[in-house]
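Heads up, one of the protein chains got dropped from this complex, but the rest are sitting where they should.
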Amino acid sequence: MSALVVEVLSRNFGGLRALSDVSLAVEPGERRLIIGPNGAGKTTLFNILSGALTASSGKVTLFDRDITQVPAYERAKMGLARTFQVTNLFPRLTVMENLLLALQAAEQSGFCLHRRMRDNRALFAQANALLEQWNLSAISAQPAKAISYGEQRQLDLILAMATQPKVLLLDEPTAGLSAAEVVRVVGMVRGLPKEITILMIEHDMDVAFDLAERITVLHQGCVLAEGDVETIRKHPQVTEIYLGAD
Amino acid sequence: MSNLAVRRMPRSSGLAALWSMGVIVLVTLPLVLSPYYVGLVVKMMVFALFAMSLDLLLGYAGMPSLGHAAYFGMAAYTTGLLALKAGSTVWFALPAGIAMAALTSIVFGLLALRTRGSYFLMITLALSQVLWGIAFGWRSLTGGDDGLPEVPRPNLSLSWSMSDNTPFYYFVLLFFVVGTVLLVRIVASPFGYVLRGIRESETRMLVLGYDVWRYKLVAFVVAAAFAGLAGCLYVYFNRFVSPDYVHVVRSAEVLLMVILGGAGTLLGPAVGAMLIVLLENLISTYTERWVTVLGIIYVLVALLAPNGIAGLIASLRKQRGGP
Partner (left out) sequence: MERPPAAEPYAKLWSSDRLMFWVIQTLNGISFGMLLFLLAAGLSLIYGLMKILNLTHGSFYLWGGYIGLMVVHSTGSLFLAALLSSLAIALIGMLMERLLLRRLHLQELPQTLLTFGFLFIFSDLAIFIWGGNPQTMPKPAMFSQSVQLGDFFYPSYRLFIIAFGLLVAALLWWLQEGTRLGAMLRAGVDDEETARALGINVSLLFTLVFALGAFLAALGGTMGGPIMGVYPGADFEVMLLGFVVVIVGGLGSLKGALVGGLIVGLLDNFGKVFFPEFALFTIFAPMALILAVRPHGLFGQE
């Protein structure tokens, strides 16, 4: 059973075809990289996968369950998580509070109106453990908008992981980071549990080739090529679109 | 370890002390004030409750409702009508009022909650104005523009009659304290944090797995219930209810109270409410142009202090290098 299957997916915006008949299948535990020039439809694909957008046609299956019509918040319960290309944290809440919300989502105890959040010691312990694991304890009391960009990207990833997903969508996790920070993030991604299936959009070719097991190349809304790292590296059309576009 | 986390939870010990002091003050006030001013403080408590209820919606959940007076007025009319025409006791009329406010909010919420931002603002405003129109037009039920006079005060069969302002003051104080404690509790609960998350980033909340729409609906209804409580207390206080209770000016007043005090702090809107009530009382002795003054305060707050008094205090503290 594949972890994630996309069948003949299309998405139109008025007259614009953002995605045309895209199909792909990702196996459990696979590290799949989605690459392509700007405007290729990568983020649109992610938005449809996560439920932020609906497809104009086609089907999305998660562990053999058809999720095409399933709303975004239910997909999370089914084990799907994502990060965002543009920073999307809870800016005025502290790093700790950001984490608590993510952890609480998994517990599904959100409709509790009478207990005090701060009495939930177990939740705090979990959050503190995560912070220590990723060396972010020092900034736990800072509002998310006040921490550095690199730390924000890290937090983004941790929030996604907090829900213990089975399939993780990483949307350009290294965007805008310094070389040292890129190394750190690559380390983080590499260190993620092998059971998790990872789909990653990446612009940095080195990172992409480094982390990928298989690569899908999108161009102007269509799948241009798909294969392992060597195949894609040598693919004539792939180099062409990148030399042309970048 | 969790000390770090607890420290970041709003300086609760400091706030608790503040609230306690406030309660002590409120308990002793009737002993020193004349009945007129006792009544004024009753009004301040009612509107503090009303403002805090809107803060739950606006400040914590980030839902800008411009029609919150709809629930205030709906409860007031329900309680007023039951007390006046059906002779209901307060034990029935009050909960009935709150229930009607909650029911109205479910209907309005179902209509408004699929939208956000300006659409939401506009729809909440339009819905509350429709209610106003009904209150205004349905003379046989609501008395139309003349309203319903001579609503009796609650009869608690105690030796003190509620018709005197002082016993009634303590009646209201009780509800005010209970209401405030409940709201503080709700805001500190997991639910309260979910609302904050929704305010900060709805998309993130959805992706994390929260059914945002449902949380918004619950917040909407809870806020309406507390607004309804305030409305019930107010109709008993005034012994009168009229379409003014649901007019957009009323919604505007309570919104200003929240913004002026500082949205998202509960204490701020309570203080803001008390300030506005005092101000209105003062200004109205000199001029009829209270609405103009209201508008001017709006403009000034929007331009100079959109985070309200609480926001000003916070930025002052930051300037002095505080936490």
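Per-chain numbering from 1; labels A and B assigned in written order.
Note that contacts are C-beta pairs under 8 Å (C-beta built on N, C-alpha and C of every residue); 3 or more make two chains touch, one makes a residue touch a chain.
Bear in mind that the values here come from a model prediction, so they are computed numbers and not experimental data.
Among the chains on display, the ones the left-out chain touches in the entire complex are B. From the options B:35, B:149 or B:295, the residue with contact to the unseen chain in the full assembly is B:295.
Annotation: of B:35, B:87 or B:117, B:117 touches the absent chain (contact as defined above). Note that of B:83, B:252, B:266 or B:310, the residue touching the chain absent from this view is B:252. Counting over the whole complex, chain B has residues 64, 66, 110-112, 114-115, 117-119, 121-123, 125-127, 129-130, 133-134, 137-140, 248-249, 252, 255, 259, 289-292, 294-299, 301-303, 306 touching the chain that is not drawn.
Please note the rule applied: only the chains that are shown with their structure count from here on.
Residue ranges of chain B in contact with chain A, taken from their complex: 1-2, 4-9, 185-186, 188-194, 196-197, 200-201, 203-212, 215, 218, 222. Residue ranges on chain A touching chain B, taken from their complex, read 50-52, 71-74, 76-77, 81-82, 84, 88-94, 96-97, 100-102, 104-106, 108-118, 120-121, 124-125, 127-128, 137, 140-141, 159, 163.
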